[in-house]
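My questions all concern the structure below.
Removed from the display is one protein chain of the complex; every other protein chain stays in position.
Note that the chains are named A, B and C in the order they appear, and that numbering of residues resets to 1 at the start of each chain.
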């Protein structure tokens, strides 16, 4: 099988085939001797040249993370033949920016009024979750174009809270 | 839904329906107020009149066990409309009896020769597993009709080892 | 001894108390709100009763409902845990009225310690050392200025009814005083419905060290050694240890004797904690008394070999303390990490949601008090404490190394946790040298994080492919099992992340 894989923004081409012994594996064209076994769901044990790695997988929101040791890697799998362009991971300061709710909760306070100027990092509204007041800050200098989630609104993770122009 | 259920040999008729609140449950025609949630695969939490029960499920060989507290119950589900008769659980001393391997292992010794008379509980052969020598004993008084698994044979759990007539 | 105890709490502390009940042969009664039906404390209890909506006011703070459950279930005692109603004198009194034993001190003692100014007045009478300042609320800005001038800047303004840092202001110079006072008063008003504020000499970057006391109902009071609790974020404790790296036997004895004096002056019974501020010269000042079991009680249990919850219950049941001060022996060192559902990479925002994978550490010197399990959905309605990981060792160094090892084994998938923060603290040179104070963690977090080696990116790439082949649909199978709606979302989203993988297999 052939995979295009992106790990923390870096691209890899992986060729993987099951051999009777175990696996045939080529990473970016380089042959690598590996031994792998799925210990349990989302937990993989891989041996490479004697070194033992335990890899854990998790999905949070729409991201997939692979943990090797204590280190987290963002992982993406793609179909090499598709023309679908990948979502640009680099932040872009041009144009309007949306503020997303980082967790489900309740908007308890809106600090800035619409059309008011805001600094990058300035607190715009406060979302209460798990008994904590969490300040949601502006990602850029500009104007608060719109408050999408009004005071008292219950929001889910990923909901748009406001837009800064 | 309608279930015929056997727990440790005793039969129950269970009517179960999802109600918006939780469940409608009738056991042998008797209405019972229950609240149930699947905590995780094979683990059920049931509340009946304030009492909290955690039930664990396991399948060993072809039996299903349900554990309530520290106590194990053998459970069977059947289709009330099927004519299939249940496998008689009561032991029957008439006729030839098979000796089954209680675990996978290796037959390291056959103690009794075929056609020889045996007492109930007499050791017939020895299966080695997990570094233990396990004596397999005759279930009844009679004659050792046949040795199915010869010395040195590797056996799986449930394999027939010998037959006592 | 009691026959049946109702635990008026949730999460890890409810589980902790339920275990103690089982060990003592006492039937345990759990209560739960709408979102806690599948929580671990309900699974572990002998009995469980629903008490209402998620909002604490509707459930875990609702005295009437809780006492009604106590009555229906026939509980003869209530353990409040920490937080919620644990320091609520009104509740303790209501329990007494309902003929149910409240496992804790008397309402009178709770009230005395509930007001910082009243506590200060009482404790000054018996010669307990205090930070210089007013022992009662300020009448006017003018008075504030006079006192501040007398004790000298910097000064700290504090809410009399305060806690958790609310209504607190550090004032460096006279010019800042009036605005800070107004701010503190209105914040105190909002937080506690009481604008009373007092002023103290500010001790910059003190240590926060507390002393555990235990008193039976026959006047026997002992201290069980101190806990170093200086490592805090936003005035919330994050990591605690016992003993404190700076407390020697003599200082321990002196602090302990003051703590016992405080308890006796308050007519205190059951388990309690006397908090001290300690300055650079190891002078210690009374801060407040917590009239309940502390979150961090396990570190004291590990170095003393005692079970504080067993003792709380036995004391409440009218038993005498089974030992005297001279019998208490401190051995080894213990450190506790509070595992929170929060995101260290994003402002420590809370991170509720479904736990899709849980690998828990165990082995030598490791104690785990947990309220979570794999498949459980962490609700958004309560504080983010998931579990406590406690490491014990022959000495501090071994406790650190065992805890570091255990954190390496610990994995919580599907939500964010602060586990990586502890890796950072435990490997920090200042921490290892015991150089900590209440400003330590903020300084550490401001400092540049050590570069995380991405050396295993290639391993991750290979793993991504192998997962796609061996375990493509894991989260689907997982989502199916979700007992509560919350899971579906997570499960659903998660799946899409890997549907692609499924498709590739068809291609080659």
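Simple rule for what comes next: a contact is a pair of C-beta atoms (placed from the backbone, for glycine too) under 8 Å apart; a residue touches a chain by one contact, two chains touch by 3 or more.
A quick note: this is a predicted structure, and the numbers were derived from the prediction, not measured.
A.B. asks: Quick one: which of C:137, C:225 or C:298 touches the chain that's been left out?
C.D. replies: From the options C:137, C:225 or C:298, the contact with the absent chain belongs to C:298.
A.B. asks: What residue numbers in chain A mark contact with the hidden partner chain?
C.D. replies: With respect to the unshown chain, the touching residues of chain A are 35, 37-41, 43, 45, 47, 50-52, 54.
A.B. asks: Counting contacts across the full complex, list the positions on chain C that touch the omitted chain.
C.D. replies: Counting only chain C, the missing chain is touched by 15-16, 19-20, 22-25, 44, 298, 301, 305-307, 309-310, 329, 331-332, 360, 362-370, 392-394, 398, 401-402, 404-405, 408-409, 471, 474, 477, 480-481, 483.
A.B. asks: If you put the missing chain back, which residues of chain B would it touch?
C.D. replies: With respect to the unshown chain, the touching residues of chain B are 1-3, 5, 7-8, 10, 12, 14, 16, 18, 23, 25, 27, 32, 34, 36, 38, 41-44, 46, 48, 53, 55-64, 66-71, 73, 75, 77-79, 81, 102-105, 129-132, 134-135, 156-157.
Rule of thumb we're sticking to: only the chains that are shown with their structure count from here on.
A.B. asks: At what distance in angstrom does the C-alpha mean of chain C lie from that of chain B?
C.D. replies: Measuring from centre to centre gives 47 Å for this pair.
A.B. asks: Can you list the residues of chain C that touch 2 or more other chains?
C.D. replies: Chain C, residues with two or more chain partners: not present.
A.B. asks: Show the residues in chain A shared as contacts by 2 or more other chains, in ascending order.
C.D. replies: None at all.
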